[in-house]
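A single protein chain has been removed from this complex, and every other one stays in its place.
Labels run A and B following the written order; every chain starts at residue 1.
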Amino acid sequence: MSALLEVENLHIAFDTPRGTLQVVNDVSFSIAAGEIFGLVGESGCGKSVTCLSILRLIPKPGAITKGQIKFQGDDLLKKSNRAMRRIRGNDIAMIFQDPFTSLNPVFKVGQQLLNVLKQHTDLNKQAATARILDVLDSVGLPDIERVIKSYPHELSGGQQQRVMIAMALISEPRLIVADEPTTALDVTIQAQILHLLRELCDAHGISVLLITHDLGVVSEVCDRSAVLYAGKVVETAPTQVLLANPQHPYTQGLLAALPISSKRGTQLQAIEGTVPANPGSIKGCVFASRCPQVHERCYDAQPAHYAVNPEHQTACYLVEEGVSDA
Amino acid sequence: MPNTLIQVENLVKHFPLPGGWLTGQRRVVQALENVSIDIQRGEVLGLVGESGCGKTTLGRCILHLEQPTSGHIHFDGVDITALSKRELRAKRRDMQIVFQNPLASLSPRRTIKQSLIEPLQTHGFPQDEWMTRINTIMGRVGLGAQHLSRYPHELSGGQLQRISVARALLLAPQLLVLDEPTSALDVSIQAQIINLLDELRHDMGLTYLFISHDLSVIEHLSDRIGVMYLGKLVELGKTEDVINRPTHPYTKALLQAVPRVGEQGKASHEPLEGNVPSPINPPTGCRFHTRCPIAELLCRETEPLLEVKATDQWSACHFADKETV
Partner (left out) sequence: MSLSKLFLGKSAEKLPDGDFDSPPPDRSGWQHTLYVIQRDVLALFSVGWILFIIFCAVFAPIISPYPEQGQGRNNADDRLLEPSTTYLLGTDNLGRDMVSRLIYGTRPAIMASLIVVSAAVMIGTPLGAIAGYYGGWLDELIMRTTDLFLAFPSLLLAMAIVSLAGPSLINAVIALVVSWWPWYTRLVRSTTRSLREQYFVEAARSIGVSDAVIIRRHILPNTITPIIVQATIDIGTVILATTSLAFLGLGTQPPNADWGLMIEEGRQFLRQAWWYSMFPGIAIFLTVLAFNLVGDTLRDIFDPKQYR
């Protein structure tokens, strides 16, 4: 399957009064058609900025300094602003974390959906309304007539998020970029939304780039995943492989830090230390300062991506040397 | 010394909503409806539930940060709902709280040192003891003297949460209420804080009321778990029982909905339907009946009471023994 989205060697930096902060440092991954791809990492790892960069929505003072983002073969970074506007909401749609602040509070839901259609299609009022009803139905919203006439604050969190998904779906995108779409929702509602995303993906062949910090979510819905740390991809693999057989010490550390029932009563294994403040200035591996399996070489130069097998890559010298402690 | 530290009896908390002058009927948010629960000395009681279930309100009522609408709360045998303002202030030493957002719970224009002095100063500790106590407790939570002169915005989330815990412990309380203490922290830092809390609990003989929406964290730390839904306690029991042999359909749904590592494709299983009803206008009878997969007519008409369903396991359901699909 040819890749729908290919991010290659992406570098994003923020120009602050205190110097340049390298937020994303040579990130590469690809998403095939019809798959749900998870981008996992903790706060500050650069995952939100990465997904904003796909739609070129990075706020100043940030800027993409190097790299390519190829969507269906075309480099998005070379496109004009006008061309990008045609793609946003149309071929690539985005869902944000907090639906309440992402929906315009002074417009009714129906009106907002209509606006999206007006922007990207030239359907007449009747066809547009039919399409709106259709898409609201497909996201599992009950009582559609009432929803269309409601303002965002009149809906619950779960319903708002479904409306956001509907807005994303309405122009039949090929790719949905979802930035922590369920983090602000209750657990049972989260389960509904994840279930919905999976269904839509299977039914319509839409790809989803799912950003999250929750490894459980990734396990549930993502086909493949990449782990991000301090602006670098440290491991990429099919999700179940990644979680069952992690090769990078950071991934291992994350999994060991999770409280799951088998460890009740014992101490959790926390990762020592903190994320470096300026990862761009580090010569060696970004994780070296916290790695329990670090050795001399790790401080000298950044490891490249080594393949454990064709589907599973990790940026760690241990794998290259075949002495991983997994 | 009797073993029950906190006894909550028929606690009701209604928040009035503005308006309603014309119709003469004031609308209320029924945050807590007839909740009775106990906390044993030395245990960790986990309180879990989704938004609007009342778990935070319950914690705040126990600390008397909210005045209950009706009901009683006994702390170590004393009815704290009947105390005067001054007596209550003295009792505050015995129960402290750690909030979810550590950055927001420290005064932004005061240094850490000043924030730590505050409890000691308020309760009349002799001034020459202050620094010794502060340094001891900072060491206990894994921080050093260099952090004392900083302002909250200069420190990280993990460090701030340790400071919040330190501040709570300065008064040597008996009960520590933890309101989502790890929700705003990254996984790796969360692990550090959980370890710290566990350690302190054993070292200092503390009792915890641990409120969270994160079942895995609750499961890890708690001795007993209480599940709340829309202002009512629907299940209460030992952790092992509640997690492995839940009796209430909501508990079962909650456990199923939690995304866990290693469980793939559960997303294909039908999740719990519907939304949480409004606490202003809760459903009649059993509050869960609108979403319950095994609900029957009885559920709509009569509210189930919290009853013993198994050894030390309580559940508020008419059909707790029925198998849910």
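Structural remarks
We adopt the following convention: a residue touches a chain if its C-beta (ideal position, glycine included) is under 8 Å from a C-beta of that chain, and two chains touch if they have at least 3 such contacts.
Note that the structure is predicted; figures quoted are calculated from it, not measured.
One of B:17, B:65 or B:172 touches the chain omitted from the figure, and that residue is B:65.
Which of B:30, B:57, B:81 or B:96 touches the hidden chain is settled by the complete complex: it is B:96. Check B:159, B:212 or B:313 against the missing chain and you find that the one touching it is B:159.
One of A:213, A:248 or A:312 touches the chain omitted from the figure, and that residue is A:213.
Contact residues of chain B toward the unshown chain are 63, 65, 89-90, 92-93, 96-97, 99, 101-110, 118-119, 122-123, 146, 150, 153-160, 164, 167, 171, 183-186, 188-189.
By definition in this document, only the chains that are shown with their structure count from here on.
The centroid of the Cα atoms in chain A and the matching centroid in chain B are 32 Å apart. Partner chain B is touched in their complex by these residues of chain A: 42-43, 156-159, 186-192, 194-195, 198, 213-217, 219-221, 239-240, 243-244, 253-255, 257-261, 263-264, 267-271, 274. Listed in rising order, the residues of chain B touching chain A in the complex are 50-51, 156, 158, 186-192, 194-195, 198-199, 213, 215-217, 219-221, 239, 243, 253-254, 256-268, 270-273, 275-276.
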